[in-house]
Every structure is written in structure tokens, then in C-alpha cells.
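Every protein chain of the complex appears in place save one, which is left out.
Naming follows writing order (A and B), and every chain is counted from residue 1.
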Amino acid sequence: MFPEIGQFALALALGTALVQSVLPMLGASRGNVLWMRCARSSSIAQLVFIGIAFAALMQAFVVSDFTVANVVENSHSLKPMLYKIAGTWGSHEGSLLLWVLILAAFGAGVALFGSNIPDALKARTLSVQAWISTGFLSFLLLTSNPFERVFPPPLDGNDLNPLLQDVGLAMHPPLLYFGYVGFSIVFSFAVAALIEGRIDAAWARWVRPWTLAAWMSLTAGIALGSWWAYYELGWGGWWFWDPVENVSFMPWLLGTALLHSAIVTEKRDAFKSWTILLAILTFSLSLLGTFIVRSGLLTSVHAFAVDPERGLYILGLLGISIGGSLTLYAWRAPAMEGGGLFAPVSREAGLLINNLLLATATGTVLFGTLYPLFMEALTGDKVSVGPPFFNATFIPMMLPLVVVMGIGPFLSWKRADLKGVFQRLRFIALLAGLAALATWYVARGGPALAYLSVAITVWLLFATLREWAVRIRLFDVPLAETIRRARNLPRAAHGMTLAHAGLAVAMFGFIGSSAWKSEEIVFVQPGSVIEIAGFDVRFDGVERVRGPNYIADRGTLAVSREGEFVTTLYPERRSYPVAQSTTTESAIRSTLAGDLYASLAEPASETAADTGAWTLRILYEPLVNLIWIGSTMLILGGGMSLSDRRLRVGVPRRASRSGPVATPAE
Amino acid sequence: MKWKTLAVAVMLAALPFAAGAVEPDEILDDPALEARAREISKDLRCVVCQNQDIDSSNAGVARDLRLLVRERLVAGDTDAEVIEYVRARYGDYVLLKPPFKPETYALWLAPALLVLFGVGTVIVVLRSSRKRQVAERLSEEDERLVAEILAAEKEGRS
Partner (left out) sequence: MKRAIAALPVLIVLVFGAFFLWGLNPDRDPNAIPSVLISQPAPEFDLPAVEGVGVPGLSRDNLFGNSDPVVVNVFASWCVPCRAEHAVLTRMVERDGVRLFGINYKDKPEDARGWLEKLGNPYERIGSDLNGRAGIEWGISGVPETFIVAGDGTVLYRYVGPVVGAEAEEKFATALAQARTRNGANS
């Protein structure tokens, strides 16, 4: 019963989206307020209908309704409730339903909270959003129906891939999609602006909160994904430059560029056509990600079950949306006049370098990811483009960006005094050099690049803090005055400081865990002691334990340091009989200084197996937690910027129009 | 149908992803050689996996290749020779870091070309904006002159 309701609700949502695709757009061009306003109710209706469909699918998972094919394939009655719920978006069909749900949520968000946006722009934006919605809802209904029934229903399901039965990964897709799909509304705003043929500072301000919200989610999604890879896959890596990781990273890079270029558009009325292009391309890359993950075009460890027919359908959608919007861009963008002028040394120029490097890095990742396909098509040869390529090309682009990040906030708009800035930062440059030397004194070894990176990261961190201190005149004036200044400083400024400092913190994590990681791989028998990074790890044997839908071999490791007991670690190897696979559950002792990371494996070599030995991998990853702490700071910085008064009240309206009075958009 | 079976194969191939890779008995006694072996292993692709290096894969072929790499190193090969040895048997496909040769010029030069293109575009845009600045300033002073010329042209035509 519920699945049919869900399917019916989806059909209703498609109908609503079709109406919304046409009516508000026509209304905006004819000045028919009634037609324009219908976008509001239809956006909300779409969200309600898709919400019903999503709830119906979730219900089927929660009660383990094995008459629904999707539940059979991705669930099991013994699975813990959290993963039953997460199973809703664990499959291609379910995740696509989540995709359109978030699409509708952003549309409804603009309809509900965008009361300061002029009617015509809002109507056009929501219409464009409905075009995307129509495309993906029809894709869902025609090729990937999540509510398909099976008859006769099997007694139990096939279980979800055990690797995916994990809290981090349960939350990973919703966050990632919220970011991915969130850029859709920015895309819609951009296309609407192109149709209107005008874009100004106010436009950039209206778009900003949505860009920020999407960017924050995407940051969270990527960070969560890398955290999951770190502790679940069992060898302590957090980034592999896999095509599927790359396709989530590219919208992030370009979205970051967009956030910065939109600032220039907002404050200085410049970079207009570039900002529009970034808005279109960021979402285009999200769409590309959806396409690559679901079409089986490239080999990846994370791909969904692939089906070229679906791939063809998505490619069609991509062609229409990306091709269409960029054609519109080619037609309309040249008419956009560049705004404020600026000198080669200025805040604008700094942000231009930021955009240049971020866009180039995105282009490089895109090209590297797709190169095997290009080569195969052109010459028939197969090549691999892996982490060594990306590290060799991406890092050299990011380091100068980080250097500029330290300087940028000091630069004033239009024309800046570089000499003055350098005078302020002299001391910090010295500090950065000393930090690299100090690191060398402590670590002795590791690649030269690591020391350079340490210096640059210290530079970024302290330049960022210095800029903040200058703004609130820390220590220059009495504390009360500083606090008053800090209060009066726009939240967006605090947000920038927090986010930039967050990147520096995360970079310490990247550097520490890649350059100074230590590793021991040994056969162990009860009583064996392994020394690593100053710890003594004693292996006390393995026992068999039972979980709800798995059986595990659990090792016990007593960790001590200089004879003093530190902790006990329990790495596990779980085997899931229904899904017929095993996972390693690593055990980690986390501190700010670094993680002691243990994972257990069955020895592959027969000689070792005969003696009853186990393979134990112990890693020490210095500073690795800073990656996620820094990521959290990035997200919080975004959130602080989002809460800026400027984005809530008193948002400027276009002088020529009489839109509704601005109200807080919370 | 063929694709469905392939999809299952892909899933199955993906599963061993979650396990240790290098085994203790593979590790060389000489730490310097072992470190080189690990670095080389990170540049070689496991041919049966979905985009993994042999260092982190526990597939049988990956283990064989790891052992081979170490054997060649012990025999005195340089890093480049070891990589070439494997490449000769499995082709360019196993190299995660594609060699620099005509087929991959585009790949390796793309980042630099992108930067150059970006810088070029920025310069063009800045130049045009300066020109505009100049033009704007001129138009204030020479408006009268322009008006005169236009008027003269009008007269000439009629």
C-alpha cells in the first residue's frame, strides 16, 4: 500500500514540476504576477510530494517490506535499525530519490525564505529549478523506480554491503547530496539572471546564503567520507584520488572559487560573467559526478551497480542542462559589462588569483580523471592516472594559493599597498621559516616538500590570525574596546578568519599524516609486543564475538608507553554471512598529537596461517585528527558567515522594482 | 544481462578492498630497500582491482607483484628498472603515474597550459578594463569634439 502511495506521490511531483517549469517563466516574461506567484505553492507542493515518496520508501525499509525489490536487494531483517533507515539511500534508486528530495527542498527554501528576491527573478529561478526537477523525476520514474515490487516476496533480504554499514557512511550521502544538489539553486539563479539579462551586486547577495549552505554541506560530506575511508578501510588513508572522490571534490573546489568571486561581484560589481560561469559549472560538475557514479564510465571502487541505459538518460539530461545553460551563457554573457576597476595589487586581484588557481586545479583534476577515457577513445590504449599524477600536479597549485590566502585579507579593495602588507607580515614570514626549521629539528627526515608545506601552513595560520587581530586591534587598545570591536565586526569577517584558519589546521593534518606516518606490519601470536612511535603494543589474542548480523574475530591489544598502561584496543574482523563478505574494523586511539591505529587481517601466507598467527597492521598517524577538526572549522566558518546580518535583513532591493519588504530569512 | 553480471563482478571485486595489504613475510630485512619497494608499489596499479595500487590491495596478483618488485630490488635493479620490468609485462596500464611520452603530453602539460591560459585571459581582461578606464576618462574631456565630428559626418551625409 505505502509503496504505491509513494509512487503516486512521485508522479504528482512530476506533474507539479512540469507546471512549474512553464507557468512562472511565462508569468515573468509577461508580467503576470499570479503566474509568477504559483511557483511558490508548486515548489512547496513538490517538496511535500517527494517527501511523501521518500517517507514511503523509508517505511518499507524500516518494516523490512520484502515485497519491494529495492528493500530485498539492500536490506535484511536482522540489520540494525539505523542501517535499515540508511538503506533508504543505499541503492541507486533510493539515493536518486534523496537527490530529488534535496532538489525540491532547495526550491521550496527559496520559495519560502526568499521574500526579499524580486518576483520575476524568483519565478524564473524556481522555473529553472523545476526543469532540473522534471528531468530527474522522469529519470527516476522511467528507469529507476524505487518502489518496484517482487512476487513472490523472498523470506529475507540480501543485506546492504557491510562496508557501508557504518554511522559515518550512513550520514555521508545525505550531506554530500545536500551540497551537490544545493548548487542546483545557484545554477538556477544564474540561468534566471542570464534570461533576465542582468546581474548586479544584489543578485550576488541573494545567491550567497544558498551557495554557502551548499558549500558547507559538501565540505561536511567530503570530510565525513574521508573520515570513513580512514577508519573503515583499514589502512589509514583518507584520500585516494579515486574518480568518485574526484567528482565530489571538483564541485567543492569550484564552489569555493564561486564563493570568493561572488564576493567581488557583491562588493565591487565586477567579475560578473565569471561568477555566473562558475555558478553554472559548479552544478555542472555535480551533475557530472552523478553521471560518472551511475554510468560505469570509469572504473572506481565506489560505483553503483551500473547500467548504460541509465547512463544514456543522465547524459541526455546533462546535455540539455549543461549544454543549454552554457549556450545561453555564450549568447548573453558578452553583453555583461564589467563593473568596478582595480589595480594589479588589490583585494580583487588577490581573489582573481584565488579563482585562477582553484579553477585550474579543478580543470587539472577533471582532465586527469577523464584522461583514461579520452585515451581509450582516441587510441584504444588504456592508461591509468592515479594518485602520483594528482599529487604531482595538484599540490604545486595549492601551495601558492595558500601563500596568497595569507596576504589577500590584508589587501584593500581597488588599490592596495603591497609594501605595507609585507611590513606587517615580515614577522610572520620569519615565524614560518623558524617553524620549518623546528619541524626539521624534531622530525629529521621526510620529504622536503613537507617542510615547505609546514612553513606555508604556519604562514597562513598566523597571517590569518594577525589580520583578525588587526581588525579588532587586539592588544593595541584596552580589552573592552577590542571586545566591542570584535562584536561590531561583521560575522562574515569572523567566518572568513575561522574558515581560513580551519584550512591551515586541516593542512597540518594532511602534512603530518602523509609525511611522518609510521607503520608496522607483523605476524603476531599472543604475547607479541610491537614497538611503534614510542608505544609498546602487546597482542593478547583473538576471540570470537557475535554481532546482530555478523560474526567477528576480535583482537585484544594492550597499549603502554614507557611501562605505563595507556589503553586497550580491540580491532575486529567481521564476516557478514548474508552479504558474504568481511570487513576490518580498525581500533584507534585518537589524540590531537596523532592516532595509534590498529587493524587485523588474516595472514595470506600459508606458513603463517599454520602457526595460528595473525597479521597486525599498526600505524601511527601524526596530527591526522587535525584534518577533521580543520574541516569542522571550515564548516563553522561558513555557518558564521551565513549568519551574517547582511544576509538576513536589510538586503538591498533593486531600486527600479517594488518587491516585498525584506524580512529575516531564517 | 552482461552488464548486470559485470556489476556483480564489480561489487565482488570491490569487497576485498577492506583488508590489509602488505604482509609481514613480504617485508625485506633492509629498511632502505623496503622503503623503496613501498614507494614503487604505490605507483603500480593492481590489474584486477578497481583503481588501487598494489601496495594497498590484497588481491593475489597484487601480492605476486609486490614480491616481484622486492625480488628485483634485491637483485640490484634501480627503481626505474623495476617499474620498466612490470610495465613490459602489463603495459602502461599498470603505471599509476603515466610516463611522459607523446600520448600523455596532453595530460602532463594540461595543468601548465591551463595556468597559462588563465593568466592570458586575466591579462586580456585587465587590459580591456584599463582601456575602458582610459576611454571613460577621454569621453569626459572630448565629448564636445566627438559631438562635433558626429555633427560634421551627419552634414556630410545629407
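Quick note on the criterion: contacts are C-beta pairs under 8 Å (C-beta built on N, C-alpha and C of every residue); 3 or more make two chains touch, one makes a residue touch a chain.
Predicted, not measured: the structure shown is a model, and the values here were computed from it.
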{"item": "Chain not shown: contacting residue from A:62, A:343 or A:370", "value": "A:370"}
{"item": "Sole residue of A:26, A:112, A:142 or A:312 that reaches the chain not shown, by the stated touch rule", "value": "A:312"}
{"item": "Which of A:25, A:53 or A:322 contacts the chain that the document leaves out", "value": "A:322"}
{"item": "Contacting the left-out chain in the complete assembly, out of B:74, B:109 or B:124", "value": "B:124"}
{"item": "Candidates A:211, A:295 or A:362 - the one touching the absent chain", "value": "A:295"}
{"item": "Interface with the undisplayed chain - residues on subunit B", "value": "2-3, 6, 10, 47-48, 50, 60-61, 64-65, 67-68, 88-91, 93, 121, 124"}
{"item": "Residues from subunit A at the interface with the omitted partner, ascending", "value": "273, 277, 280-281, 284, 291, 295-299, 308, 311-312, 315, 318-319, 322-323, 326-327, 329-330, 333-334, 370, 373-374, 376-377, 380-382"}
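The rule we apply is simple: only the chains that are shown with their structure count from here on.
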{"item": "Gap in Å, rounded to a whole number, between the CA centres of subunit B and subunit A", "value": "21"}
{"item": "Contact set on subunit A toward subunit B in their complex", "value": "161, 163, 232-235, 237, 240, 242-243, 296, 299-303, 305-308, 338, 341-342, 344, 352, 356, 359-360, 363-364, 367-368, 371, 374-375, 379, 381-389, 392-393, 397, 521-523, 581-584, 599-601, 603-605, 607-608, 615, 617"}
{"item": "Residue numbers on subunit B that touch subunit A, as the complex places them", "value": "3-4, 6-8, 10-11, 14-15, 17-25, 27, 42-43, 45, 49-53, 56, 58, 63, 91-98, 103-104, 106-107, 110-111, 114-115, 118-119, 122, 125-126, 128-130, 132-133"}
